[in-house]
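Every protein chain of the complex appears in place save one, which is left out.
As written, the chains take the letters A, B and C, and residue 1 is the first residue of each chain.
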């Protein structure tokens, strides 16, 4: 049969390809302070601008809000990220519903790219079966696992293309693609919903791959809202 | 008894004091286009930047999203407003829950200001009792109504101060303050939640005072996301 | 002028009239267990029915979920309450957005009832100005305050009826009604959103009147989901 669908070169990527790049943001500690202060300060006499240095009093206010779980002042801001991650990660990520918006590459509307996640560090079962514990595989076992994963993904992509060649609709053909297929999505959240995400996904028992996404997002919080970041870190990642 | 609480001059304001000022925004039609296009364009080859002019194709895409109620691409943005309005308006406004954040002056934490709404245009019952129909009162009836409203509010504030003088906690004393007491709050939303708000609050049967807030917010949408604004207007204000 | 609007007898109510009655519920600890267990038990072999007694293992699972803030298993249930409370309480209550639904008597669509909250116990400022501290007024001061509140509310209602008499639309006339006007609303939530509400509104620094609502709702949780209730109480009211 004449090949209708162009066969593409399969690519394997490791942890370094799991990215979460800040696309745009509207975020400042100053706005947290203003939003909190509006409840006490009916004339907004102590309104501060976003480029102003925070005073010690401002910083203490943010600490107080965090400790006492007054969450709403942290909602007047927004971060948009472009994330690259395997489908397995997206499945966890998209469980975060409130204050999170997503738009992702669709296997219905486009041919998915032949790009698969193959971990550089391979997590193996540890003796401690009940907890989220693991050891990393050493070579040559790690290599064997990676080869196995890569081959399985490559085979799946070949099957995918074969089905497309037969004229099967993309949304059906992609049924064979594995959850380590890389995908891409825009993600918008605010500091409060971000901190809730981080409180779960920075933890040591979170899945390694989503922790990579979390650490990227965490650093955006640090850069744009340093006082909020410090207060959140000091709280042991307890979201307000 | 010696007066402990300083008596304040009561102020009456009309429709012009109902304001909704844009404090900050992260909003562009370009981001709608990019967020929508990520589903089709796995390599983001057609990514556009926020200062780029939209092409006709981009504009048609936004129209398509609006018509077909694909709402998520309109969520990657944020608007923060500072609103001044009577409590009666806030009560309606805060019913909007999803994608809306609020922080308001608190009658528990501060003495509320002696500022009351007295409408310039007084809505009277019309013969058509069942529908949201009204006529505006003419003078001298309008004046009589306004006097009445103003006096009632001034009396309530006097009662409020009297109770504070007696040492009653603010949160109890404010129990006498009327729902035409002016208040102030920060409001953050995204274009999708904003359009949902507008779809209900721009309508002719929405309460006049909240329509003022809605019109202010509508103009922010127009200024920052003109293509989205046009598509939304063309849809008869049907939120995606 | 001939009176068009029938004048109604004003009624004053105290804390005992702040109610939160369970109207309907679909809630069981068993469903929490099943929802949590679906992640581990692919064949639902350990599915339990809602009238079954929980085992110790089931109870420990609920404790584990609460401690580790796995919140979603607590969302597969619903409680509907009918609440009576002053507007001041509703304003706080309706700030709870996610997982909460409300429908309230509308001052636009009906003449509001002449029913006002006058606290039996009157909270007075304490020397400790900065914290949420108070003392209760003793008689005769308490009586004086109550008289004052009652008179202010009665006067406001008289003004309201007077304005209605003049033909002013209800939504404008109600502008004079105080935030201690009693109102009524349906409230639906799930155990997770309820616990989040309780975590803030059972606290000692929550406003007394909303704590009454919270305590009523808390007892519904206790009656219908006793294991969840115990685990939540043991956590110090930290919502998962």
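Heads up, the rule we're going with is that a contact is a pair of C-beta atoms (placed from the backbone, for glycine too) under 8 Å apart; a residue touches a chain by one contact, two chains touch by 3 or more.
Since the model is a prediction, treat every value here as computed from it, not as a measurement.
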item: Sole residue of A:70, A:123 or A:215 that reaches the chain not shown, by the stated touch rule; value: A:123
item: Residue among C:13, C:113, C:206 or C:230 touching the omitted chain; value: C:113
item: Residue of A:44, A:113 or A:207 touching the missing chain in the full complex; value: A:207
item: Residue numbers in chain C that touch the chain omitted from display; value: 23-26, 31, 34-36, 38-44, 50, 72-73, 75-78, 80, 82, 101-106, 109-113, 184-186, 188, 190
item: Contacts of chain A with the absent chain, listed as residue ranges; value: 86-88, 90-91, 94-95, 97-98, 100, 102, 107-108, 117, 119, 122-125, 134, 137, 141, 144-145, 148-149, 151-153, 155-156, 159, 162-163, 166-169, 171-172, 174-180, 207
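By definition in this document, only the chains that are shown with their structure count from here on.
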item: Approximate Å spacing (C-alpha centroids) for the pair chain B, chain C; value: 25
item: Where chain A and chain C are represented by their mean Cα positions, the distance between them in whole Å; value: 36
item: Touching two or more other chains - residues of chain B; value: 98, 102
